[in-house]
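What follows is a short report on a single structure.
Missing here is one protein chain; the remaining ones are kept as they sit in the complex.
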Amino acid sequence: MTDTKVNLGGLEMPTPVAAASGTFGYGFEYLGAVDYSKLGAVTAKGIRTEPWPGNAMPRHCEVPGGLVNAIGLQGTGVDHFLEYTVPWYRQQVAGVPLVANIWGASVEGYAEVAAKMGDSVDAIEMNVSCPNVKAGGHTFGQDPAVLGEVVAAVRKATRLPLLVKLAPNVPSIVPYVKACEDAGADALSLINTIPAMVIDIERRVPVLANVTGGLSGRGIHPAAVKLVYDAHRATKLPILAMGGVYGAKDAIEFLLAGATAVAVGTATFTNPGVIAEVYDGIVTYCERQGFASVRDLVGALKEG
Amino acid sequence: MTDTKVNLGGLEMPTPVAAASGTFGYGFEYLGAVDYSKLGAVTAKGIRTEPWPGNAMPRHCEVPGGLVNAIGLQGTGVDHFLEYTVPWYRQQVAGVPLVANIWGASVEGYAEVAAKMGDSVDAIEMNVSCPNVKAGGHTFGQDPAVLGEVVAAVRKATRLPLLVKLAPNVPSIVPYVKACEDAGADALSLINTIPAMVIDIERRVPVLANVTGGLSGRGIHPAAVKLVYDAHRATKLPILAMGGVYGAKDAIEFLLAGATAVAVGTATFTNPGVIAEVYDGIVTYCERQGFASVRDLVGALKEG
Amino acid sequence: MTDEKSTVVSHEEIGSGYRRLVVEAPALAEAVTPGQFVHVRVPALEASALRRPFSVFDAEGGRITILYKEVGRGTAALGQVRPGDALNVMGPLGRGFPEKCDGAALLVGGGYGVAPLYFLAKRLVASGAAAGPVKLFAGGRTKADLLAIDRFEALGGVEVRLATNDGSAGVKGLVTDPLDDELISLRNAGSRFEIFACGPDPMLRAVAMRATGTGAKGWISMDRHMICGVGVCYACIQKTVRGNSRCCVEGPVFAAEDLVWD
Partner (left out) sequence: MTDEKSTVVSHEEIGSGYRRLVVEAPALAEAVTPGQFVHVRVPALEASALRRPFSVFDAEGGRITILYKEVGRGTAALGQVRPGDALNVMGPLGRGFPEKCDGAALLVGGGYGVAPLYFLAKRLVASGAAAGPVKLFAGGRTKADLLAIDRFEALGGVEVRLATNDGSAGVKGLVTDPLDDELISLRNAGSRFEIFACGPDPMLRAVAMRATGTGAKGWISMDRHMICGVGVCYACIQKTVRGNSRCCVEGPVFAAEDLVWD
């Protein structure tokens, strides 16, 4: 019987398979289609101080190997989230930790949302890498110095396990990893979507109202594995890996590259059963390879 | 009859469809399988001062939507290239411009290769973004200041049209574009492969001997379009766009985003006929949309 | 809601690119109400392809029927499924039509938009939950775009009015032409009514305007490209008086007075 419990920077996860922010709503929408007993954590949709309408339509475009989206973080504000969403989630879903994904238009905005969360959620994931909002989002994730500043501010505002979700489009992930480490982050989330664009050649306009969007899905997985591998070699911080997990093999690659847990995202849209498939596949792999715990897989590459 | 001639920073191309460096050898290997009358330019495999053995095997891995490779720029040195390869190419292939792709382990190395080329080729493309060699390659492309230095050195060494091939994994392409512009580049090549990694989970080792590699193919196209779009808005330099061109639609997206020409790369491996298909599709599109010249497509987006 | 591993019972071409798909899906068939939709994983597409949403045409005896037109890559690939094939069908999803009607029930459909209206008409006729007559107003470009008219007639007591752009069936013009005649006579008679509509956006807008204009209740089923179908992704947005609403959860059926048109 494989031990599937992992600790992600203080967040106790019953399994190493989480649901990625933005692809699992507020955690209860997939009830009936997802086996929650195999889910290690739910990362809720991005939350800021006030409600946010998101971008104009169209907001997405299917592409080979995945999806380009520019939803733009539409969501209820933190007050509604705490008053209605969290209690409803707790009532509907027992035993699966809830991670609040937060963002802001300013350092103070990030800190305010984090502070308001108090201890009503189990961890906080900072989104500093959303490519689809003008103010906030990726603007805080592009420069290690600015990144360190906003992470430090949120760190002061909360005692919850703190994850920072980083952007993939960097020459090297290391300075960003170090900035998070120095600013007191407990874990890293890798990766956010890759900036992308699709053009309607007949109408000669961008398909997305936001012009550009973020690429997710199967095609980005090898790029995500590389970033997780680089980050793991640069830090002791645990890593929640995401990007193109469509099956257990994809997840196991992440774990071997150094991730402590993985998140399933875009694949859920096509197949909500993927969460259970990934969990089952990891357990089978551990049995086959003789690992007593999924924790033994973390960074377990046999190199040169 | 659509006018398909384009001028890429001084390089006169009979058609806007080029073959990308590293996927078309030295230009003559595909004779018999490719219709060269529809080819606008051949970008030869990377050349440096001395012969280079490249990386250990395995050097590639097929992935959904494309390919991860770490060939490592194996190639003959510039002397052999000039003495045997170029004359052979000129004899075998008439009327298709030859672009030499160059790289080096030092600024001087880049300049020396460029100088030696003299005017025996039709243009030079500097590779400052190969993810698969330790010294040289991407090390010169990661920092705009270093990039400017190496481009300026090559600019001094040659009067040929000078293209600079940039890396996709940057927070913003703009400072790199500006650095090339200021250093006297004539055009930009976008994009090189995206750093990536594939793991053999049963053997628990990286699939590639080089551990990491570069992701190319269909899946990266939306990311490439976004970078071409960003670059075009930041500069007047013409752009040779590459990354996941598997058909005319992909190429036309690049042109509308601001590219002056496109290069077909990984798709050629699966279908050498893709070059003709892309050319034919662009011509048909121009006729359907009422464009007299493919030059009219460049950046011809109707934005809100 | 479940993601039911269903089995294809039958799959027929019914002309002009329209197809009828019947799947064995007991839980779904039991639970689904008119105007709700199902989210289908298309087997012939690549593993990463998104699901496609379809409103339910009929649900009976553990089976659900979908009426669709080949309009793109997804519906083209769906056309390849054969009886006996397994099909992942998630649902029932979204908010459907009310199953009662205070007065005459005016069902207005364009093209395959009649699909959920048939399911609604069937239920209203069976339950007698409409205080007035049930009338179908179906429109399309040509006769070939008027679907399942015989099925509506077979329900008994459903009056059918047709309109085609080319006049190949019913009146020559838009479906709103016979609808307007009806609205006038209803107003003159002082009769109450509600409108239930599904079809292309311009038709829905025209119908919604008439509902709000006459002060009658209008129930408008919006058709949007979707990703998740369950409300997690926020891609299928329709502007309403409550802001950006999700067609897959707050819809696809909206009250006419709530809709905001650009």
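By written order: A, B and C. Residues from 1 in each chain.
Keep this in mind: a residue touches a chain if its C-beta (ideal position, glycine included) is under 8 Å from a C-beta of that chain, and two chains touch if they have at least 3 such contacts.
The structure displayed is predicted, hence computed values, not measured ones.
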Omitted-chain contact residue, chosen from B:T15, B:T49, B:N69 or B:T158: B:N69
Footprint left on subunit B by the chain that the document does not show: 22-25, 29-33, 45, 51, 53-54, 57-60, 62, 64-67, 69, 71, 74-75, 217-219, 246, 266-273
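Note that only the chains that are shown with their structure count from here on.
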Best-connected chain pair, where connection means C-beta pairs in contact: A-B
Centrality ranking, top chain (CA atoms only): A
Inter-centroid spacing, subunit C versus subunit B (mean Cα positions, whole Å): 50
Inter-chain centre distance, subunit A versus subunit B - centres from mean C-alpha coordinates, in Å: 33
Junction residues of subunit C, two or more chains touched: 47-48
Interface hub residues of subunit A, defined as touching at least two other chains: 64-66, 218-219
